[in-house]
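Every protein chain except one is present and positioned as in the full complex.
In this document, chain identifiers A, B and C correspond to the written order of the chains, with residue numbering beginning at 1 in each.
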Amino acid sequence: MLINVPETVVADALRGIAAAHPELTVDVERRVVVRRDAPVAGKVALVSGGGSGHEPLHAGFVGPGMLDGACPGEVFTSPVPDQMVRAAAAVDSGAGVLFVVKNYTGDVLNFEMAAELAEDEGIQVAKVLVDDDVAVADSLYTAGRRGTGATLFVEKLAGAAAEEGMPLERVESLARRVVRRSRSFGVALSSCTTPAKGSPTFDLPPGELELGVGIHGEPGRERRGMMTAREIAEVAVDAVLDDLRPSDPVLLLVNGMGGTPLLELYGFNAEVRRVLDARRVPVARTLVGNYVTSLDMAGCSVTLCTADEELLRLWDAPVATAALRWGR
Amino acid sequence: MLINVPETVVADALRGIAAAHPELTVDVERRVVVRRDAPVAGKVALVSGGGSGHEPLHAGFVGPGMLDGACPGEVFTSPVPDQMVRAAAAVDSGAGVLFVVKNYTGDVLNFEMAAELAEDEGIQVAKVLVDDDVAVADSLYTAGRRGTGATLFVEKLAGAAAEEGMPLERVESLARRVVRRSRSFGVALSSCTTPAKGSPTFDLPPGELELGVGIHGEPGRERRGMMTAREIAEVAVDAVLDDLRPSDPVLLLVNGMGGTPLLELYGFNAEVRRVLDARRVPVARTLVGNYVTSLDMAGCSVTLCTADEELLRLWDAPVATAALRWGR
Amino acid sequence: MSGTYGAGFAARWMAATAEAVEREAGRLTELDAAIGDADHGANLRRGFAAVADALAKEPPATPGAVLVTAGRLLISTVGGASGPLYGTLLRRAGKALGEAGEVTRTELADALAAGVAAVGQLGGAVAGDKTMLDALEPAVAGLRESFAAARAAARDGALATVPLRARKGRAAYLGERSVGHEDPGAASSALLFDALEEVAAG
Partner (left out) sequence: MSGTYGAGFAARWMAATAEAVEREAGRLTELDAAIGDADHGANLRRGFAAVADALAKEPPATPGAVLVTAGRLLISTVGGASGPLYGTLLRRAGKALGEAGEVTRTELADALAAGVAAVGQLGGAVAGDKTMLDALEPAVAGLRESFAAARAAARDGALATVPLRARKGRAAYLGERSVGHEDPGAASSALLFDALEEVAAG
């Protein structure tokens, strides 16, 4: 592993982010990354965060048109409320803060505590819970679906909405709409290795794969013998379409888990598109790359978001972050 | 591996690029990617290419402000002259074409043949050879230094120069200047696995690393026991600085080989910056990410380019490609 | 043997827990690797090291204050699911102990019961969901009897999670595949009561 010691991985990365990105303010000690020009007067602010190891999520999405602040936790460990409160205080212009929370027990509990503390400090806080992973049963008697690839859609689209000047409750309801319209399915071709453990989280012999994995190196729902990209695309897309029947053209994220070469991801995108064409689901926009990762895990996920005119406009709106950047 | 069969990996990826990027024209059959608006009237055109497996290089750098066309070969295999001639013909506006060639025997020979053929077709062609890897001895009696990370600098800076309207000979001499001022050093923490071979190109036990590797899964010059990110940064930066004594602030590329998580790369960037600070080399711009990769290889490389005012202006100039994008 | 227990005792309990977690961090992480994300050991080590440190530097005056401080610090340093849950357990228990300088074992059991209830409320889990509650609930019941009974009950409760199918926390994502593994949070809860018995035994 390209690290010093496991204990300093997150702090080291934050120093590196600070060195590479003068357009960000990085508090290495307190683990908060905010856009340099925060708070932006009159603008609703977006704050997200979660365990590290999913880069570029979230710090790579801080900037105009997307997040105002991010709080990275330890690897695969939700950040603590103190970070979230500090980030909220740093970015709030008075127009309020939206917390974008991936649905994991740790993230939910810590952001809940943070929201209470922030409100005590007079910051208006709303929360949106991202839970898009169809591999996980969603019921009151479970932890609910995990938040994975859709987080990128929520942060981009709600970020654009906030940049347009929408008030907090509209940004919040837009974010919820994106969550409602988004679903994902992930596949692992290898485990990942966390710095703390130093060896793969689970054993996956070459030639086998795990279907329905999350982004924390946890095993999936089912192990299978090797499949072709075409077969994997069918399983992933159909799993998503079982849960989401798009009435409109979709936004498509073909996401790499970190260890899968872009060459393979693009090839996979061709197969995903083939399946979507066969299922008569039109694709409005496609993003291919390693965006919501699981350290060095080989594998991929497919996220669809049913777009509409407003969401397309927000998707195309300018964004200027380390990892996502387009428009003026 | 996330593929169908090894034989179709490149064609599959091109179909996926076509599906994801309507702003590119992709000839899957003939393996040529050009910007949709090519040829751009009056503009010198840049064409590059090389073996596949280094994505986003080169197709991910096709677009306004960078390359006009790219020809991907088979994995780690130089493309054939036919592709290069076709790309040149597709992008030439009459102002001539600059071939950006990484210094490998295969690339050199194929581009040479292509240049002759293109000139037969009445296209004015210039070539620039990128050879930045200080791990390799440079002499008449060797194959010379390899082309690695500096390719990104050449394509970005010469691309910006062409976009500004510089004539062919000035774009060419600028490209040569960038080559002269750029040096790289790479380190592997694992081998890569090519689709054709299906198992790692070389065996590297966990806990060991190869110093001075290229981007084709070839072993390096020396094997060592594991080192910390700090130690690796020292070796890599000092190897570069042995060969390049920057008189001006540098452009810094901290490049991932494909399998190293961004979290680790940013941590490594912190250590690289620490060494450069200690050596009193000021850093003008930093780019951190997986840009010139070697499939799924874990590892990193450091590239420095001594900048000057013109190069800084060209670096900051707008670019709009799949993998590199900024400015208006 | 039924004495009373003061701030020093509570602080020694936390220190002993920190030691146990330090010693067992690898095992906790392995358990978490099997059905979670391989961080439980590192999480608790970071948290309890901070707790032991802080208590050594500025020892609070009452057992309640010790537990409240410990809980707050866990919340501020652990993160993940276990940070808020363990933090709430200790903070709520500490609050329940109030200002008393010395407390009985029964008072401690009552306070911890309040803490456990708060954990249930916060995380929405119930006994049998394969979480730390499966060790904590029997441990607190055992504590009404003796420290040794608490320790034994916690261990049994932790081991009893092996055949369960997880319904809460990260292991729930595995469905049937979570069966056959001990819950890491239940295993760490057992360490808490190991430490309590050891400190009480002197």
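In the analysis below, a contact is a pair of C-beta atoms (placed from the backbone, for glycine too) under 8 Å apart; a residue touches a chain by one contact, two chains touch by 3 or more.
As the structure is a computational prediction, the values presented were derived from the model and not from experiment.
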item	value
Among the chains presented, those that the missing one touches	B
Sole residue of B:63, B:96, B:217 or B:258 that reaches the chain not shown, by the stated touch rule	B:217
Touch criterion as defined above, residue of B:196, B:226 or B:278 at the omitted chain	B:196
Residues from chain B at the interface with the omitted partner, ascending	6, 51, 73-82, 104-106, 109-110, 113, 135-137, 141-143, 146, 194, 196-197, 201-202, 214, 216-219, 221
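FYI, only the chains that are shown with their structure count from here on.
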item	value
Labels of chains that are neighbours to chain A and to chain C	none
Most heavily contacting chain pair (counted by C-beta pairs in contact)	A-B
Centroid distance [mean C-alpha coordinates] between chain C and chain A, Å	31
Chain centre separation (chain A, chain B; CA means) in Å	29
Multi-chain contact sites of chain A, meaning residues that touch two or more partners	75
